[in-house]
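Here is the structure we will look at, set down as structure tokens.
Missing here is one protein chain; the remaining ones are kept as they sit in the complex.
Letters A and B mark the chains in the order given here, with residues in each chain numbered from 1 onward.
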Amino acid sequence: MKRLLFITPVALLLVVLVGFGLGLRRDPSVLPSMLIGKPLPTFVLPSVRAGDGGLSSQALGGRPALLNVFASTCGPCLIEHPLLMRLKDEGVMVAGIDWKEPAAQGAAWLAQHGDPYVLAGNDPDGRAGIDLGVSGTPETFVLDRHGTVRFRVVGAITPEVWSQTVEPLLARLERES
Amino acid sequence: MRRPVIVAALLALAGPALAVTPDEQLRDPKLEARAKAVSRELRCVVCQNQSIDDSEAPLAHDLRVILRERIAAGDTDDQAKAFLVKRYGSFVLLKPPFEPATWALWLGPFAVLAVGGLGVAGYWRAHAKGPEALGPEDEAELASLMAGADGGE
Partner (left out) sequence: MVAEVGQFALILAFLLALIQAAAPLVGAHRIDPVLMALGRQASLLQALFVIAAFAALAWCYVACDFSVQLVAEHANTAQPLAYRFAATWGSHEGSMLLWVLILAIYGGAVAQFGGNLRETLQARVLGVQGLVGAAFLGFLIFTSNPFLRLDPAPPEGVELNPLLQDPGLVSHPPLLYLGYVGFSVAFAFAVAALLEGRVDAAWARWVRPWVLAAWIPLTCGITLGSLWAYYELGWGGWWFWDPVENASLMPWLLGTALLHSALVLERRGALPSWTILLAILTFSLSLIGTFLVRSGILTSVHAFAVDPERGVWILGIIGVFTGAALILYAWRAPALKTGTLFQPLSRESGITLNNLFLTTLAAVVFLGTFMPVFIELAHGDKISVGPPYYAWTFAPLAIPLLGLVVFGPMLTWKRDSWPALRARLRAPALAAAAVGLAVLVFGGWRHAVAVAAIALAAWLLAGAAAIPGRRWWAGRASLGRSIRTTPPGVIGLSLAHAGLGLLLLGIAGVTAWQQDTVLTMQPGQTTTFAGRTVTLTSLELVDGPNYQAREAKFAVHGWAGDYALVGQRRAYATSQTTEAAVHVTPLGNLYVSVGDPQDGGIVVRMWSHPLIMWIWTGGFLMAAGGLVSLSDRRLRLGAPVRTPQLQPVPAAAE
């Protein structure tokens, strides 16, 4: 009995060490999205680009899609930008939300760098973003054909994230009914 | 891939917590006081360990404004907090919820105290007995010794 008592510290240490070791693999600064498995919250956003109809959550149904939150002041957005342009050429539905800035700024950025968005809306006060649980740019939501959120990428979509997670997921979502 | 959250955090951290600017405040002082108290319990998710009341980050500003809107619209404190938890998760609460996942967190300290306390109490009980009473043989021997001591010299 006494022995048991004296062994407890080592046993606890083992648990702690294993926990720490496993814990090192996570990224403590990334929050998991609360929307995974849930339908997209309702929003109606005015247009970014002159003349188009803006973006509403209802329009994002019927086929798998990427919803990308961007801003003209966002550096990493430029990193993933070529990928988004490529996706547009391949026919993937990419929608954009211009986050927390006037539409004119977003439109100018798109004109300058290229416009990968089939649909785009302007969220000047960030309310739609907050409903989506956005904490910065860029963030990308992967939606299935029912408008349910299946995955979220925080930060730019790097080639690894694309090839290991997003691309296979999109392929799977296309096959789903 | 980390966003330049670090820069934002440094900026937020480096600046003073003039977080709540005068134009954000609610007119009703009671509501404003409630809003302040609740925002002190909410974490700024893009900062490194600050409440939205203390932080200068733009997102903290947005959350403060939304919080005040909810409270002004009649939400209770819990409802206002739930609004944000629904969007950002339990992470946004500085006081962790009390649920099965967090029982160890909340009850752990008291468990440690209880176990340790039992140990100490056990020690006391084991060693608090006074000197043992003498058995009959020892009593007799003592008696004879005492008699001898009185009788001698």
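The criterion applied here is as follows: a contact is a pair of C-beta atoms (placed from the backbone, for glycine too) under 8 Å apart; a residue touches a chain by one contact, two chains touch by 3 or more.
Small disclaimer: the values here were computed from a predicted structure and weren't measured.
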Counting contacts across the entire complex, name the shown chains the missing chain touches. A, B
Chain B residues touching the omitted chain (full complex): 10-11, 13-23, 25, 41, 43, 48-51, 54, 89-97, 101-102, 104-106, 108-109, 112-113, 116-117, 120, 123-124, 127-128
Residues on chain A facing the left-out chain by the touch rule are 2-3, 6-7, 9-10, 13-14, 16-17, 19-29, 31-32
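By definition in this document, only the chains that are shown with their structure count from here on.
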Taking each chain's centre as the mean position of its Cα atoms, how many Å separate chain A from chain B? 34
Which positions of chain A touch chain B when the two form their complex? 27, 29, 31-32, 34, 75-76, 100, 125-127, 130-133, 135-138, 154-156, 158, 161
Complex interface listing, chain B residues touching chain A: 1-5, 8, 45-46, 58-59, 62-63, 66, 85-89, 91
